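Apart from one protein chain that is not included, each protein chain of the complex appears where it belongs.
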Amino acid sequence: MIELSRITKSFNSGKPNQFTAVDNVSLVINPAQITVFKGPSGSGKTSLLTMIGCMARPTSGRIFLRGVAAAVPFQQEGAESVEITSLPERFLNEIRRSTFGFIFQQFNLVKGISSLENVMLPAYPTGEGRALFRARALNLMEQFSISRLAGQQVELLSGGELQRVAIARALINNPAIIVADEPTAHLDSKLSQEFMEIAGRLKGEGKSVLIASHDPIVFDSPLVDSLIEMRDGAVDASRGRR
Amino acid sequence: MILHPAALALLLIALLVSGLGIYAGYYGVRILARWDPVSGSEEQLELERRTYLISTIMSYILSFELMSLFLFVYTADDLHTLFTGAMCAAGTLAVNPFGYPALLIKIVNFLLAGVWLIVNYADNKGYDYPLIKIKYELLNLLVPLLALECCLLFAYFAGIKPNIITSCCGSLFSRESVSLGGNLSSLPHLPMQMAFFSGMIITALSGLYYYLRGRACYLFSISATVTFLISTTSIISFICLYFYELPTHHCPFCLLQKEYYYVGYLLYATLFSGAVAGIGAGLLMPFRKIGSLLHIIPGIQRSLTLITLVCYLIFSLITVWKIVFSALKLG
Partner (left out) sequence: MKNVQKAIERHLNILEFTLASLLRRKAKNLSLLAMYLLVVFMLASLQFFVTALKREAAIILDDAPDMVVQRLMAGRQDLVPGSYASEIALIKGVTAVRPRLWGYYYDALNGANYTIMASDDPTAVAERASIGSGIARSRNLAVGDLLPLISYDKNPIMLEIGTIFPSGSDLIAADLIMITPEDFHKLFNFPSGQATDLAVTVHNPKELPTVAAKVASQLPDSRPILKSEIMRTYQSIFDWRGGMTLVILTTSLLSFIIFAWDKATGLSAEERKEIGILKSIGWETSDVLLLKLWEGTVISLTAFLLGVVLAYWHVFFLSAPLFAQALKGWSVIYPRFQLIPVVDAYQLTILFFLTVVPYTTATVIPCWRAATIDPDAAMRY
């Protein structure tokens, strides 16, 4: 479970061009569900996801991760939850690496290297043996039926293939939470549907999936458990399970 | 002034190191003044990023200091041919009053940089920057010393004038301008030997006791530090004699020469590393109760203790081996 308490994120604070991307947001995200953040661009949903995903720290407020404490080596014994807002970058990062997998709007694959290497990339700095995560990457690529692309450079892949490589990469460190930012923005309807099917499958495996999107195929999907609408950095209305 | 390539290289390094040090120190002061770990403000994020830069710079400074320490001694040794009466580095360093202070401060800076990195390592393991204050206060202590080192080095090389033939005067005699290298004040060797071995034994016992039982860390750290000082003196007083197999040559630098199979590098490297680790273990002691470091510091201290024990052991073994098998027997 992820709990956000009065989260605010402002940029350029103290300067005339100061603006607040996320304003005093409190909410609870349940595990093993698909949660969609819906809203126009600039509504703060991406900023919110970066803070939940330990990429950025809020200007004020607190975020608690419950039930993932086991993955955090430094946490004192017996603690159930981690408060991530006050942690230094290297610790945030360790949580991020072991707990979150990311899928981006542009897929953000590194050009010039093979898709297999792209999938393995998040595991490089973990200190795990290369053979181990290589096997895992090949296994993931097989699950998404892209094994034949393993040796190919990513420039040569189609949109659908790129998406699958990106998903496989998000899963390489076996995270409990998948964060996807506008994952269907560059996909046609068929591929967008396919993405939602994969999200459903991940939910079935017990993973939490957080998606920021303003694509009806995503937020109208029957697989979505909870929909959070955002506008101007604040939560507009929150619906529970439909 | 002397335009030897090695001297130029050393001056360049000293400039770079003190420049980097001053840069790091500037941000160190800012971190001390404005640090606020609970804030998520942009300034705090920026300062936290700076800590990465400062850590990187300090590890560079440590390695540059270590390498240039040896280069400095080696160069001093190489230059001895330029001075009448200088037999090795000992003589070259004595040609003006800046040589020995420069060497001394180089050693101090190396030890301090090493200790700083140990504190930094411990600090990075805690999730709430527990040692940030002490770390940057230590840095502020180090920076002026780095600058001082640079100045001394400049003064030393600028003040060197080789004794060369000039065409104007009839002849240049070998003036006794340099006191001979062998005359480094040496302490009587028998008491020194006793002090050396008791120091090593006390350090070994207290180190083992701490390693196994987790107690008496201060005793270990202090004895490691004292033993470091005793050992440096001992090198001059008696250890080198066994290597040179001469009862009067007390030079701590000739050990670095080829004739003695560069054994000096091993001796000094083990001695300095052992000292850094030993001092570091003691320095971490006051912070072992800090919440976020409760489970971390003892582990680091044990590793440091082990490093000191192994280093000092190697140092002692070489020494004992040489005392036993040397052709020289001191009464």
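The first chain written gets the first letter, and so on, giving A and B; residue counts start at 1 in each chain.
One rule holds for everything that comes next: a residue touches a chain if its C-beta (ideal position, glycine included) is under 8 Å from a C-beta of that chain, and two chains touch if they have at least 3 such contacts.
Computed from a predicted model, the values in this text were never measured in an experiment.
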item	value
Omitted-chain contact residue, chosen from A:Thr8, A:Asn93, A:Ser147 or A:Gln193	A:Asn93
Hidden partner chain, touching residue among B:Ile57, B:Ile134 or B:Ile318	B:Ile57
Which of A:Val28, A:Ala56, A:Ala176 or A:Ala234 contacts the chain that the document leaves out	A:Ala56
Residue numbers in chain B that touch the chain omitted from display	2-10, 12-13, 16, 19-20, 49, 52-53, 56-57, 60, 64, 67-68, 71, 74, 78, 81-82, 84, 162-165, 168, 170-174
Where the unshown chain meets chain A, residue by residue	46-47, 49-50, 55-56, 89-90, 93-94, 96-97, 100, 102, 104-106, 108-113, 117, 121-130, 169-170, 173, 181
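One rule holds for everything that comes next: only the chains that are shown with their structure count from here on.
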item	value
Contact set on chain A toward chain B in their complex	11-13, 57-60, 74, 76, 85-91
Interfacial residue positions of chain B with respect to chain A in the complex	37-38, 40-42, 45, 48-49, 124-129, 291-292, 296
